[in-house]
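Only a single protein chain was left out; the remaining protein chains are all shown in position.
== chain A ==
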Amino acid sequence: MDRVKRQLAPYFLVLPGGLWLLLFFAIPMIAMLSLSLQQGDIVNGYQFTFHWQNYTDAIDSYHTQLIRSLIYGAVATIFLIVLAFPVAYWIAFYGGKRKSTYLFLLLLPFFVSFVLRTISWRQILTDDGPVLKPLKEIGLLSDSYHILGTPAAVIGGLVYNFLPFMVLPIYVALERIDPRVVEAARDLYANPATAFRKVILPLALPGVFAGVLMSFVPVSSDYVNSEVLGSSSTTMIGQVIQAQYLVNSDYPTASALSFILMAVLLVGIFAYARALGTEDVMKVAAR
């Protein structure tokens, strides 16, 4: 009896998580897959007809936005790494007793909805706003100069909103490095730069990888930053999906686009993992 119980225990333990995944991941995915192959219009209803043309039509019409989203995602991710690494490094090695305070400060902005924070940037940076108006009045900038509505504004917003997602995983990886390993490198006549390059960086890479995983995916599919800070020439794929769902009630196109985006992001992530030399993506991400 006891043995049976012991054998079954893992299955019982996995049950809540498994049910959760089934309910909130598998079922919605099947529903969305079904939607993406349906045909019709909102008045008469959509019906399932294996309408693969939804996919080709979606790519035809919206490849520009898809590619743009991936570029913005990649650029923002690079900026994120460059900005986050020094922050994480400093907190991990020089934070001392106040490490948790610094981490708390980093997360503090998260107590305000990110939509609100993004909208407040719009108020600050708007064409006649507190930043640009004085500069225009003293003639430093031309009257039609604007920050909002440019790719830079959108990428800036993305970097701003996702910074903690990059800092935290890198911090966790750096935190784990035994200081004695670095000391050993110095003892073996490595100068600080070499020690960083040969010891710290390789050990921090899994953290960078996890950070990329956690930021590149949501950044590329984000629709708030471009909506609030962007213009008609910075439309990202998330906005298209949102508009197809919530403006045009064109559920099939929206679902097809979601699947295309998902596929492209998965391919991107696996390619990145290969390039990094990590055979097993999930193993690294789980560390």
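FYI, a residue touches a chain if its C-beta (ideal position, glycine included) is under 8 Å from a C-beta of that chain, and two chains touch if they have at least 3 such contacts; residues count from 1.
In this text, contacts and distances are computed from a predicted model.
The unshown chain of the complex is recorded in UniProt as "Polyamine-binding lipoprotein", chosen from "Polyamine-binding lipoprotein", "N-methylglutamate synthase subunit C", "GMC family oxidoreductase" or "Cytochrome P450". Of the options A:I42, A:V131 or A:A152, the residue whose C-beta touches the omitted chain is A:I42. Contact between chain A and the absent chain runs through residues 30-31, 33-35, 37-50, 61-62, 64-65, 126-129, 143-144, 146, 148-149, 230-233, 235, 239-240, 243, 245-249, 251.
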